[in-house]
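Just one protein chain is left out here, and the rest sit where they should.
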Amino acid sequence: MRRLTRFQGHETAYAWLMSAPALIGLFLFVALPLFGGLYWSFTNKRLISPLPTKYVGFQNYQNLLGLQIIRLEPEIDPATRQARIDAEGNKIYPRTRTIVRGNPAYQGYREWFTSDVFGGRYVVIARDPTFLRSLINTFVFVLVIVPGQGGLALIMALLVNQRLRGRYVFRTIYFSPVVTSMAVLAIVWTFLYNPDQGLINRFLSAVTFGNFQPDWLVSADSALVAIIILSAWQAAGFQMIIFLAGLQGIPQSLYEAAQIDGGNTWQQFRHVTIPQLRNTTIFVIISTTILAFRLFTQVDVMTKGGPQDATVTVVFHAVDTGFRQQKIGYGSAVTVLFFILVVTIALMQRALLKSDVEVE
Amino acid sequence: MSANIAGEIDYRARRGQSRRRLRRFLILVIDYSIMIGLAMFFLFPIVFMVVSSFKPEKLIFDDLKTIAWAFIPREVTLENFTSVFRRVPFGRFMFNSTFIVLATVSAGLLVNSMIAFALARLRWKGKTAVLSLVIALSIVPLDAIVVPLLVLVNEFPWIDGSIGWLDTLHVQIIPFVADAFSIFLFYQFFIGIPRDFDEAATIDGGSPFAVYRRIVVPLSRPVFATVAILQALFLWSSYLWPLMATRGEASRPLTVGITSFYGQDVKWAQILAFASMITIPVLILFLLFQKWFVQSVAATGLKG
Partner (left out) sequence: MKHKALSIFVLLLALATLMPAGILAQDMVELELWYHGGTQEENDETRAQVDRFNAMQDAIQVNFVELAGSLVAGTGYNDAVNAAAVAGDLPCILDLDGPNLYNYAWAGFLAPLDDYMSDELRADILPSLIDQGLYNGKIYAMGQYDSGLALVGRVSLLEEVGLRIPTSIDDAWTLDEFNDVLASLQALDSVEYAIDLKMNYGAGEWYTYAFSPVVQGFGGDLIDRETLSAEGLLNGPEAVAAMEWIKSLFDNGYATLTPPDDNEFINGNAAMGFLGHWMATGYYEAFGDDMIVLPVVNFGARQATGMGSWAWSITTQCDNPDAAWAFMEFMLTPEEILSITDVNAAVPGRLSALAMSELFGEGGRMNIFVQQLESGIAIPRPITPGYPAVTSAFFTAMDNIIKGGDIQAELDAAVDKIDQDIADNDGYPVQS
């Protein structure tokens, strides 16, 4: 073992010395806030308040995750002992709020949504419906963006990887939104998305003769879609470059071999390109997932989480409660849950995806 | 659509089959249609932004009524740009953003590559522990720690004796110098460099730092370039942190500069001029370096 002695015993000292700046930085600006946040999440600490900070145990977490389902019973007409029925023949139910406010067990809860299933009316009540909605929105965003944007990026990479005239120009064009700040693009797209006077609806109106003009950011049905389109548009070029690097790393000999075996274009793609891109794809999936979970800028600039919480995300909720509403303790609890969520998913993805990498 | 349509096309064409030639032509047409369609999709917001920034405010809305005019600068004015300069210290914002990016990236390249070198090339006690720590921390999203980080940096002392880092340039730089993901990229690259080179230097009596500086760094240009570009892109568009940690114009970066400009007295022509002034310089930089960038990414092994 020559290596042990090659630096005459200074190796450990040098190693620590060269690691020190990064370790100090990671400790102060990543580890410390992480533990600080964990600590504060058990308090009611506020950003600005003359009131003293108190230890509140798991109260913040209970408020975030508090969720109950109540079954509503239709109102009974005392005379007929039958359920009362309105003009349209539907059963009349009591107001959820009356029930929630009337029962101490439901204190601090409010209606999230109501659903008529299994022949009864069920109300889901939550302490912070916005947080639960933010979880759902974030998952929807991730589940659409990861395959959608990744697929678009792969198609673009395949296109510009062909030895066609002008491929550099196209590559540059596809990548250009990546180098532009999201804050800038979100403002520009807000203008483009204006339902009456924006470029996008002017265009859609011309193409569909006025039959298709979504309200984009203004409607709860389309706001998240609008944000997804902008996000994919902005970032697809980045994944394209990574796929492109992956494609260029595939040995040409594999394609030649496939051709000799009589494989057509599709078969070559299926049996050479896809397996060879496995590592690249894994990298793209993992990195896009983590980035997608952090959705914030577009939401903050364009919709502030609205309308009707349709675009609220976990990070937005953390900033909104922890910073804007100044509830540091509560916001910290949101970020702790967010951290647990992202780490869990990252570890799961790694475990699932890496297991078959070894085959390669 | 395959990576290899072109290769295949060449091969078939050489065999001179006319039916194949028609097919080749059709594929080419389809390919270009898709590529041009996508190009229009990716370009239209930016072109619209730049073109409109040269138009008088009223004309932007008039021209939107007919889509074609929206992309043609039929009347050119620089007034939007001069208004932006009059209303906000654009130069200051530009300096702040540029400074933050350059300072963080250059310090980060040094700091992160040094620890990666120690992890990848040196033998020392605690190495495994440190490496696992770095990998674990690389998962921590910045967004998960901003709220507590804000409270913490507010308590940190600074070299001039003052307490609290808020509303400064360094609060936007120092926390982002050490970056676990960058360390990880450096580590992956360094571990692949053959060790024979180190040994040559060792025989010459060099210290580990000399090996790092004279051998590893010169051989690792692609990874330095990739990390620099990734970090620069991230920092340049950084929004959440400066939004929370700064307030005055003195330390405000461009991203917060434009969103606050957008928040007050909306004049779209000026906003688009502001947006163009942020975007165009970076696009030009990218155009100059794009080929180099793609090669770096390929060489770094960012692809997994």
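Observations on the structure shown:
Here the chain labels run A and B in written order, and each chain numbers its own residues starting at 1.
One rule holds for everything that comes next: a contact is a pair of C-beta atoms (placed from the backbone, for glycine too) under 8 Å apart; a residue touches a chain by one contact, two chains touch by 3 or more.
This structure is a prediction, so every number in the text was calculated from the model and none was measured.
Considering A:48, A:105, A:260 or A:351, the position touching the chain not shown turns out to be A:48 (whole complex).
From the options A:12, A:62, A:205 or A:219, the residue with contact to the chain not on display is A:219. Among A:197, A:264 or A:344, the one in contact with the hidden chain is A:197. Counting the whole complex, the residues of chain A in touch with the unshown chain are 44, 47-51, 97, 108, 110-111, 129, 191, 194-198, 215, 218-220, 304, 306-309, 323-327. On the side of chain B, the interface with the absent chain consists of residues 57-58, 61, 87, 99, 102-103, 106-107, 109-110, 150-151, 154, 164, 166-167, 169-170, 213, 217-218, 221, 224, 243-250, 252, 256, 259-260, 263-268, using the contact rule stated above.
By our rule, only the chains that are shown with their structure count from here on.
Work out the mean CA point of chain A and of chain B, and you get 20 Å between them.
By the touch criterion given at the top, residues 2-4, 6-7, 10-12, 14-16, 18-19, 21-26, 28-34, 36-37, 40, 47, 155-156, 158-164, 166, 168, 170-185, 187-189, 191-192, 197-199, 202-203, 206, 233, 237, 241-250, 252, 255, 259, 265-266, 268-269, 273, 279-284, 290, 293-294, 296-297, 300-301, 315, 318-319, 322-323, 328, 331-332, 335-336, 338-339, 342-343, 346 of chain A touch chain B in their complex.
Listed in rising order, the residues of chain B touching chain A in the complex are 1-8, 11, 28, 31-32, 34-35, 38-39, 41-46, 48-49, 61, 64-65, 67, 70, 110-112, 114-115, 117-119, 122-127, 130, 133-134, 137, 139-152, 156, 174-178, 180, 183, 198-199, 202, 207-209, 212, 233, 236-237, 239-240, 243-244, 254-256, 258-259, 262, 268, 271-272, 275, 278-279, 282-283, 285-287, 290-291, 293-294, 297-298, 302-304.
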